[in-house]
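Every protein chain of the complex appears in place save one, which is left out.
The block that comes next holds chain A.
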Amino acid sequence: MELILVLLIGILYAAGIYLILRRSMVKLLLGIMLLGNGTNILIFLLGNIIKGKPPIIDPDLKVFTDIYADPIPQALILTAIVISFGLTSFAIVLLKRVYALLGTDDLDDLNTPEEEDI
């Protein structure tokens, strides 16, 4: 299980960085999303995966005696997913707006000479 996740993280990071380095705006967006997912799985992996041991304490015991699954990484990932969902939806709208305004998907075309405004 761990090995698969390690490979998956590697692929997601590599693909994400490759896509970010492309000139297309859509690929930039996809790259950011893949990188974000890679990070989420990284947190999940580094929180030590333990199967079938919920962190629920026996009513008779005062402290944990058994090994248990750490709930914190999942809470972190949940927060990170919600945040990246918000950021991604904003980014999609922004890129769509830029595309509508400039008619191009190439990041190198985003250098219109100065226009004066407030």
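The rule we apply is simple: contacts are C-beta pairs under 8 Å (C-beta built on N, C-alpha and C of every residue); 3 or more make two chains touch, one makes a residue touch a chain; residues count from 1.
Going forward, contacts and distances are computed from a predicted model.
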The chain missing from this complex carries, among "Universal stress protein UspA", "Na+/H+ antiporter subunit D", "Nitrate reductase cytochrome c-type subunit" or "STAS domain-containing protein", the UniProt name "Na+/H+ antiporter subunit D"
On chain A, the omitted chain is touched by residues 20, 25, 28, 32, 35-36, 39, 42-43, 45-48, 72-73, 76, 79-80, 83, 86-87, 90-91, 94-95, 97-98, 101-102, 107, 110-112, 114-118
